[in-house]
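Excluded from the complex is one protein chain; the other protein chains are retained at their positions.
Take a look at chain A:
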Amino acid sequence: MRRSIEDSFHVLGKVNEGTFGVVYKAVKAEDKEKYERFKHNAAELSKMTFLAIKKPKNSREGEGFNKDAVREIALLKELSRHQNIVTLRDVVLCPEGSAATKGLYLVFDWAEFELCEILKNHRDKGMKPPGERMVKSIMWQILNGISYIHHNWIIHRDLKPSNILIMGKGQEYGRVKIADFGMARLIQQPLRALHLDGVVVTVWYRAPELLMGAKHYSKAIDMWALGCIFCELMTNTPVFQGKEDKQPKALQEDQIRKIFRVIGKPTAQDWQQITELPEWNKIAALNIPVRCLL
C-alpha cells in the first residue's frame, strides 16, 4: 500500500550526517538503469534528475514523528514553491523497519553545491574571494528567499553557508536554494515563547541579542546571519569565528568579544533595551578594545 524507500529510490550514497539525521543522494528507482549506464558520462549525467533524501533522526520510541521533521514538512509544504527555497518533492513514510530506518523521509531536488564548500574550495586553493558579480547574485537570491520567508512570518533560525545550496548544471544552474527548515518557526501569534526552544543559530552566525540571552527576538536574527554570510563571501573567511563554549547555557564570551572588537561594544544610547538583556551585566564588565575589521 505504501511504497518503501527501496522500491521508490536507488540510493547512491550517504552525503551528510549530523545531529539532525542523515542525507543520501539518490535517483528515482526507474532511473537506476540509466544511471548505471551513464555513470561515467558527465554530459549524460548532467541531464539526469538527482534527489537528496533526508532522514531525520527518529524521536525516542513512543514519541511518534520527530518534532523538527514535522515542523520542516509543515513549513516547506507552504514555502517550497519559491524559486530560492529548497524544493520538497515528496515525503515518504516507512512505518515498518528498524528503529533507525522507519519513520519519515523527505525527498528534495538535488543541489550540487553548498555555499560553504564553494568558499572552502576558494580558501584551500588560495584563490581570491568570489568575484563581485557572483557575490551580488548569490546575495540577491538569498535575500529574495529570506524576504519571502519573512513575509510569511517565518524565521529560519539556522542560516549559515552550509544551509545555502546552489544548483548544479541543469535547468536551474546557479540558482540559490535556502535549505534546512528544522529550526524554522512561524512567529505570528506563537503559543509558546520562542526562547523556550533553546539555543538557535550556529555560534559564528548568532546575532548579538541571542548571545546576550534575549527572550524576545525576531527576523533580525536572520538578517545578522545574512550579514555574516555576505562578509564571508567578500573576504573568503568567516567573519566572527568565536570559539564555542559547549557547556549548557554558557555565555559565548569569545564570540561576543570577536563581534564587539569590530563593531564596538554597544551602549545603552546605541541600543535602548540592551541593559534589560539577561547577560548584559556580564558583558558590560568585559573590556573589549575596538579593532578595525579588514
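As a working rule, a residue touches a chain if its C-beta (ideal position, glycine included) is under 8 Å from a C-beta of that chain, and two chains touch if they have at least 3 such contacts; residues count from 1.
One rule holds in what follows: contacts and distances are computed from a predicted model.
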Tell me the UniProt protein name of the chain this structure doesn't show, selecting from "Homeobox-leucine zipper protein ATHB-9", "RING-type E3 ubiquitin transferase", "Cyclin-like domain-containing protein" or "Actin-related protein 2/3 complex subunit 5". "Cyclin-like domain-containing protein"
Considering the complete complex, identify which of A:33, A:90, A:132 or A:270 is in touch with the unshown chain. A:90
In the full complex, which residues of chain A touch the absent chain? 1-3, 8, 28, 49, 51, 62-65, 67, 70-71, 73-75, 77-78, 81, 87, 89-93, 95, 104, 107, 109, 151-154, 170-172, 185-186, 188-192, 197
